[in-house]
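Data first, discussion second: the structure below is written as structure tokens.
All protein chains but one are shown in place.
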Amino acid sequence: MTRLLAQPGEVIDRTMPLSFTWNGKAIDGFAGDTIASAIMAAGERIVARSMKYHRPRGLLTADYWDPNGFVQVGDDPNVRSAHRLLEAGMDVSAQNVWPSLEFDVKAANGLVGRFLTAGFYYKTFMKPARLWPAYEKVLAQFAPGGKVDLSTPPLYHDKRYAHPDVVVAGGGPAGMAAALAAAENGSRVMLVEHGHRLGGSLLWGSETDRVTATKLAQECAEAANIEILLDSTVTGRFEDNWVAIVQRSHPVAVERLIKARAKSLVVAPGLIERPYVFSGNDKPGVMLSGAARRLINMYAVRPGQRAVVFTANDEGDQTVQDLERVGIEIVRVVDARRGENIVAASGGAKSVESVELADGTSYEADLLITAVGWTAPTSLLNLAGDRPAYDSDAARFFSSQLPDSILVTGGIAGDGSLDQLVEHGRATGLLAARRGDVVARTLQSLTPRARPVDGEIVETPADDRDPLGRDPHPELHRSSTHGMVDYSEDVSSKDLFAAAQEGYDSVELIKRFTTATMGPAQGKLETVNTVAVLAEARGETIAEVGTTVWRPPYAPITLGALGGRIFEPVRVSSIQPWHEANGATPILAGQWVRPEHYGDPAAEVRNVRSNVGIIDVTALGKLDLRGPDVAKLLSLLYTNKWMKLPVGGVRYGVMCAEDGVVMDDGVTARLAENHYMMTTTSSGAAGVWEWAENWLQTEHPEWQIHITPVTTAYTSINVAGPKSRELVGRLTDIDLDPDTFGYMQVREGSVAGIDGCFMWRIGFTGELSYELHIPAGHGLWVWEQLLSEGDDLGIRPFGLEAQRIMRLEKGHFIVGQDTDGLTLMPSVGLNPLIKLDKDDFAGMAELGWALERTDLPQVVAIQTTDPSIVPEEASQIVRAGTNEILGRITSSRMSPTLNRSICLGQVAPEAAGAGSSLTVVLTTGERVQAKVMEHHAHFDPQGERLRV
Amino acid sequence: MTAARQFLSRAKFKGDPSKPARYSAAGLVSKGARSQNWPRVWREAELKKSYDVVIIGGGVHGLACAYYLATNHGITNVAVLDKAYLGSGGSGRNTAIVRSNYLTPEGVAFYDRSLSLYKTMATDLNLNVMFSERGHMTLAHTDSALRTMRWRAEVNKLQNIDSSVIDPDEVKKLAPSLDVSPDTRYPIQGALYHPPGGTVRHDAVVWGYARGADHRGVEMHQQTEVYDILCEGGEATDGKGRGGRVTGVRTSRGDISAPIVVNCTAGWATLISDMAGVKLPITTHPLQAAVTEPVKVFLPTVVVSGSLHVYVSQTDRGELVFGASVDPFATYSMKGSLEFTEELAGHVLELMPNIGRMRLLRQWAGLCDMTPDYSPVMGFTPVEGFLCAVGWGTYGFKAGPVSGEQMAEAIATQRTPKLIEPFKLERFEQGTLVGETGAAAVGH
Partner (left out) sequence: MMLVPCPNCGPRNSSDLRYVGESHQRPNPKEASPRQWRGYLYWRDNPAGPLKETWYCRNGCRKYFTAIRNTATNEFENHPLPGTKSGAVDPSFHYVSESTSQLERPE
């Protein structure tokens, strides 16, 4: 098998030789070659071994769908060698072979093949059960496919959104004609071609074919509003014509996913040639007519020396001419239309040697070409809800019912001369353009703020195309012998017969049992033969058996292209640069990156308790609420009362969902008559906003309230510690006199020269503290001013960890840590905040019933008997001497203030009373004693420190 | 005596597990040598006019229920009806992961029983379901996730389930393809490791139960769609609903009378129970799954990330199998969507940044019946003779064997077995939900 002399339609550039290696051996090909054509031009016949029996395989279809053409290229596994263009320096090797492609030890499987029928593994390896893991390891050794290289660096991928009027899937004659007609009608068109150049089957056709292809391709290239995407595939059509296109030819991205909202979709993928099932049909040298024509006409590769051609159609006849033209000896043409048939191909391991005919004659040949018909690739139609119907006269499936926005043309729609196909393509393109226009105008009319639609929206134009004919074609699926149906899965017609007789006799069951159609070609070559063999086994017709559902993607897509780049940003406060420069250890808290500590959280705690500390609490959710009805909304969202909160006052509230489960908590300040600011948990901000809007818009649209999220509009700093008043007093014009500005109050004023700051006297840490909300642009300035002004007071920043310790010392629960998805509010010890005498609030009904329940777990403070033991959070609390779970530790820390361990936990009511003795199971399994404390707060239970 | 009890008093074990062909390596050799075929995996039977029990849904749950009715209780006059082919719903669309490291003691006990049935299933059913006890890892990307993992581990340990929290280094040892560096967007902080978890060949479970049930006299009827459930005495005008009693089903192949009808469907559970006038706390959502082309095996365990909504394992054939969380809106459409596959791929690459060249081969969707507490609805309903084993969310496959076993016991004894007591329908009226949300949300 060598390179032929120059062929008129060849796509290789003989002036540009490219060197690469094939299984370590240096080989030369030409620019324009596929990897496989270059390998074959170098005289190789076997390109792969089959999956199960490791049978040597040559090219079958010589295109993207070739089940035998999978190779490893460098770190890229499962490369379609008959599609991927050759590049200089490629390191190409055969997959799934050991030790080599020529001599593969696992080919021994083939010798015992009769015992390894499809699904054999279901019937053995059951006993002894303890040996199955060992069997499994052996089976896994036989996994097909290439190798993933775990040192492959993450690759650059990209995505694109497109809004074309018409997407044309397939750049053959009908597809090109459709694109041109749509473009002439003013549509913006994306023309998507699976191969490397426009033309489809014309590329390996006659001179007339090639001239037509060139002319149409030229016109498409020149049309201003046609975008041509080569080496790209429409992989899926999802709801409302959301069309996925994988672009393998992007100049920068390894592969790119294009998501196009097409107004119309023209499906023109052509037809896929179907293999014939007979004994020996997978021997190297047995190939489909399209493969032979591609190799000869496009790549100038001689596929063999002596050929038998089994033909049932014009394509087969054309192949005979091509073979003769390049001097391949035609040993025999077997014409199915005259009732002739082939029965078997036989030969050595590496090539077919002879072909046996139904009439008993036998011919020596190293090449057997079959041309027995086509499969309609109806994948995109299936995705649009079509159930293609089988036409036994034409021996293929045709679409039966499609939405108006999807049209088919070309071979998938019917048969005809080249002119007829082009004409049908043009009519289809025009209809797609006109229908797309209606879709575009309807979408525009549904958008109130879009500019009005010009003129009337006409009705969807009816289909006025002259339909393509359907040429009769003999139904040829299987000869009288058994052969491969699914090449990539090594499933034979014998396997299918056996499976059907065993009861796996519907198309889905047989597919699952034998794995036919489950391999890399996903049924494009195998589905119809599988159905045909099943029909034969059941004594039914193909139409009666029906076909299987094609699932997306139509062509495989790399995970990289599908995943693209992750656009999930993290949030930081305006002080973050300072934190980073000053050695803060970062922690990821929801979307936020925050300082966990600055080296020694215990020291940070002690400093707050004795001097003053500052913490960046910008992540706190903040909602600005304005309007005369805000108090009503607060009363509806929180369980407690809000109608009498005075201006300048701050109040704490717990928010419950309608099932009574604690959902959020926080403080809200009344800044002015009709102006409030609500704070939420960091992760709750967005959800609380949506929740509030939900009530406002759907239950109380009459209330006048405007909600604005202002979380990052303000930088928030909490100044905490006994010296905080002294520090803040040095920087603000706000009167800090505790008699007038007491605990749970808010003031507006300037801080460090910045006007418009809000200052709240609240205290999560349990110390006297001032929470400053500063216009975000000035946050870092104020932070630095606080540090320099507080130098003599012993100020130091503290992080999230110190704050967690201090809140635990104070016994404040954290929603989502000390509570969970089922924690009803009466479990958290704040029953006085549940005001059932209000008219209404979220969760009211459930909370009313919950207050009467005695079986609810309680959140309580817990201390271990041994003060040095800090039970890990989630340690379980059990009934003494048993494994019966009574609760769990939800928070635990070593308290630097008390010098002992402290905990919060959820405990069953029977064990939740103050002084109850508990058994805590540490994560090591050791059981230790603990007791329930009287107060939630381990430290300063009366709250004297924060009220000074 | 209720109609259900009357039939139970009549039911006798027929004692004739007609000698089926046993599957074995020796059998393969001998059949292969003589080019013989195996007998049908289950037989076809004429649809009768009446059965003692009609089970709607020929998936793992329905077939397991039939199998255990026959095996454990000698009740064999049973028909399993499926509107398509056996295993055509969730049983054939799931990602085949099994585990028992749930969060609540109820959940742990229930799923642990299921796992133990899976463990011995190949020998019990004489069909290799390829239970691969390869270990199961649930990754934690935040402090709080790690806390939940530890919670699960501690609850599990108290119930003697092998389950523990491991650190990133141990994660890396178990699955070298994972990126455990701290510089990623969602750094891996640790994982809940559950060695007994793994995968099972889902279709084989369907076939195995069908074959086992068939050998004991149960009939499987494919392509038999239930159009209506026939009731009498209920509060609704047509005799359906609370206080009523089941008399049979109307199917695409005619009416069948039966005193007991069991809803073992997934995806269509609401529509079936509506036929009996029983309302369910269920919304139906599609779940997307996908598989890649095969490559040489490199991922030895099941890896799950709740925060990234993804779970992944590699089959013995070398394909990576992925699942996502359910799509956010309710629908009965199984057309599949692109956006969730995109998210899936993106998050898989977050976990394993070096496998970007692998190609996605096929995606599909299945329907999941979601309940408010991520726990199923099992057992008796306000309509006498109408039972449900529904609401399986995304974890129905894991529960199939125990669901079948316990439902069979409920039918045979007419009492709710202790193991499924927490999952009764009344809990939604009583406000006593099961706290399984933490473990089950994307917890594959």
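For clarity, chains are labelled A and B in written order, and residue numbers in each chain start from 1.
Methods note: a residue touches a chain if its C-beta (ideal position, glycine included) is under 8 Å from a C-beta of that chain, and two chains touch if they have at least 3 such contacts.
Everything quoted here is computed from the prediction, not taken from an experiment.
The hidden chain, counted over the whole complex, makes contact with A, B. When the missing chain is restored to the complex, the residue among B:145, B:266 or B:355 that touches it is B:145.
Among B:195, B:233 or B:372, only B:372 touches the chain left out of the display. Within the full complex, the residue among A:50, A:96, A:574 or A:681 touching the omitted chain is A:681. Of the candidate positions B:32, B:105 or B:281, contact with the unshown chain belongs to B:281. Within the complete assembly, A:690 is the residue of A:690, A:739 or A:944 that touches the hidden chain. Although one chain is not displayed, subunit A still touches it through residues 238-240, 242, 259, 443-444, 446-450, 589-590, 657-659, 661, 663-664, 681-684, 686-688, 690-691, 693-695, 697-699, 701, 814-817, 820-821, 839-841, 844-846, 848-849.
In the full complex, subunit B makes contact with the omitted chain through residues 103, 142-145, 148, 151, 268, 270-271, 279-284, 306-307, 309, 325-326, 328-333, 337-339, 372, 428-431, 435, 437-439, 441-443.
Methods note: only the chains that are shown with their structure count from here on.
Remark: subunit B residues 23-25, 27-29, 32-33, 35, 37-43, 84-88, 92, 105, 119-120, 122-123, 126-133, 141-144, 147-148, 150-151, 153-155, 157-159, 165, 176-177, 185-187, 201, 203-204, 207, 222, 292-298, 315-318, 335-338, 341-342, 344-350, 353-364, 373, 431, 433, 435, 437-438 touch subunit A in the complex.
Residues of subunit A that touch subunit B in their complex: 75-78, 114-115, 117, 120-127, 129, 132-133, 136, 139-140, 143-155, 157, 236, 238-239, 242, 244, 254, 257, 259, 383, 385, 498, 501-504, 506, 508-509, 512-513, 518, 520, 522, 551-553, 556-560, 562-566, 568, 570, 587-590, 659, 816-817, 820-822, 846, 849, 872-876, 878, 883, 885, 888, 921, 923, 925.
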